[in-house]
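A single protein chain has been removed from this complex, and every other one stays in its place.
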Amino acid sequence: MDLLTFARGPALQAAFTIFLIGTFWRLLGVLLLRRKLDHSEPRQPALAGAFKGQIAHLWPYQPFASRVMASYLLGYAFHIGLVVVIFFYLPHILFIQDLFGVSWPALPHAVVNAVGGITLMALVALLVKRLMNPVTRLISNFDDYFTWFVTVTPLVTGMLAVAQVGARYETLLALHLLSVALLLIWFPFGKLMHAFFFVAARATTGMIFERRGTHS
Amino acid sequence: MTEETLGECLSRHGISRRSFLKFCTVTASLMALPPGAAAQMAEALARQRRPSVIWLSFQECTGCTESLTRSYAPSLESLIFDFISLDYHHTLSAAAGHQVEAALDKAIADNHGNYLVIVDGSIPLGAKGAYSTVAGVSNVESLKRVAEGAAAVIAVGTCAAYGGLPMAQPNPTGAVGVSELVKDKPVVNVPGCPPIPEVMTGVLAHFLTFGSLPELDVHGRPLAFFGDSIHNRCYRRPFYDQGKFAKRFDDAGARAGWCLYELGCKGPTTYNACATVKWNQGLTFPIQSGHGCIGCSEPNFWDKGSFYKPLSTAESIAGGGMIAATTVGVALGAGAAWISRKRQDDIVGGK
Partner (left out) sequence: MSGDVSDTTELQPLDLESSRVSVQIPAVRYDQQGEMSDDERIGIAMRNFVKDFGRVAAIYMESCVHCGACAEACHYYVQTGDPRYTPIWKLEPFKQAYKREASPLAPVYRLLNLKSKVTVKQLREWQELIYDSCTMCGRCTMVCPMSIDIATLVGLARHGMFQAGLVPHELWAVAERAKREGSPLGATAQVFEDRVDWMGDEHEVEMHMNEDQADYLVTMSSIEIQKYPESMAAIAKVMNAIDASWTFHSDGYEATNFGMLSGNAEWQKAMTVKIIETAIKVGAKAVILPECGHAYGALRWQGANQYGKPLPFRVMHVSEFLAELVTNGRLKLNQVDRSVTFHDPCQVSRRGGATQAPRVVLKALGVDLREMQDSAEYNWCCGGGGGVVTIHRADALRYKTFEIKMRQVNETGAQMLLSTCANCRQTFDDGQEHFHWDKTMHSLLELVADNIVETEQ
């Protein structure tokens, strides 16, 4: 079995298996924990806060803007960039269509390539920031760096495969798929889980503060 | 080797020097040889005495021989057999039985150390080689015996090169390619199902001209023909770059000749000269005829999943397995939460 066949077959299958096991394990392991009933008299119904919280924390409040805007913009650059690259590059849509039977129009290769470049630059900038800024340098751990690595690797291998630089195409494609497998395997065990938990966290805080008549 | 030179042989067949030069020019350019190589090739070939060639056919379908012999018109490519003294060939031999085997013995004895061996078909190792025998001798034994005195071995077709169809899962005969068995002689793979005739000719011409085998890639193929992917040389490539894809074999995109990537074309991972040399006197090749490349010149191409699934898809992500994984995950999550709750209860309870 050559590398590409391994990557397309057993590697991805194993990765999806681990991804599903780990994700449900960690999500339910948290969501099924106890939550004490709040007996305090609500100032207003709490539920709307669950939705407001999602929106409110999309963008920094004005008093914080000058201090965190750069990080937010870089964060958005690479998050949106990843969404574009992952979900609007034709071969990826074919991958998804093959698995789930749904598809949508792709963006032109050139656009995806350019977005990939921007995404990569944003990720590199954030890594530099993580290493240079005393706060992020102090609070960063293995998870932060390894998660960065598994996020950036599929992007780099994917772009190399498209450009056919560094190795033969099938090798690059195999490495790309293997790096995706690595990302999927790491996903449930590191901070990538924030992709799910951010909703829960914002909803939780949003409801607590909505109940108190304010916002978070 | 026979005494007659190739030049003499050609003129005996009424081939003009002009058309011979033309052949050499085309061959040299196909192989991306430097300018001047064509003349050198013509001169060398003309002076060359025809080498003795022993052709062994193992587990094969004769497609490779067909490909080489049934060219569209009697051309110089088809005259490959005039370059050489084909002393033994199962399919093409006029003689039969003991006579043929005697010819083989003679060829081995007369040209020991100098003859070329061409192999088509894979070699079965299962059941002590009993799956395929010629004159009571298993293929593996024949190959070992014949290769021992060979100058070089050329594995023609994907079966001889990499095991091909017979080796596809579950490989009932234990088939392998030549290079699995012949380790001490130069082996050139000319894969393809079937291989392109011009490639075959080119390899022979190179050997005869320079006395050596051409430069090979990681899979033992001549780089001159297998150096770039079908995709990179495909005339439909601009459509790929523009994002124009046929979605079905009968849709407007297919009729407009758009890229067949979505229909499973393996062009990007397949290395061969189909897109440049083409087939049938350079008339067409599979993609031009409307079907995606199936990657036939790549090792294990039968076992690389569906010919009709795009390259970027995953293979064998089984729904059942994913449901099982989800179930396991849910169980682990619920278990983890239960353990956590219990630990908390124990602490609150003072345990």
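To keep things simple, chains are lettered A and B as they appear, and every chain counts its residues starting from 1.
We take it that contacts are C-beta pairs under 8 Å (C-beta built on N, C-alpha and C of every residue); 3 or more make two chains touch, one makes a residue touch a chain.
Bear in mind that the values here come from a model prediction, so they are computed numbers and not experimental data.
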The one residue from A:M1, A:A48 or A:V68 touching the chain left out of view is A:V68
Sites on chain A contacted by the missing partner chain, in the whole complex
25-26, 28-41, 43, 53, 56-57, 60-64, 67-68, 71-72, 75, 133-141, 143-144, 189, 191, 193-194, 197-198, 200-202, 204-206, 208-209, 212-216
Where the missing chain touches chain B, by residue
332-333, 336-337, 339-340, 343-344, 347-348
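Just so it is clear, only the chains that are shown with their structure count from here on.
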With touch defined as at the start, can you tell me which chain B residues reach chain A in the complex?
218, 229, 231-232, 241-243, 245, 261-262, 268-269, 299-300, 303-305, 309-318, 321-322, 325-326, 328-330, 332-334, 336-338, 340-341, 344
Chain A residues touching chain B - in the complex, by the definition given at the top:
1-2, 4-5, 8-9, 12-13, 16-34, 90-92, 94-95, 98-99, 106, 108-109, 164, 168-170, 173, 177
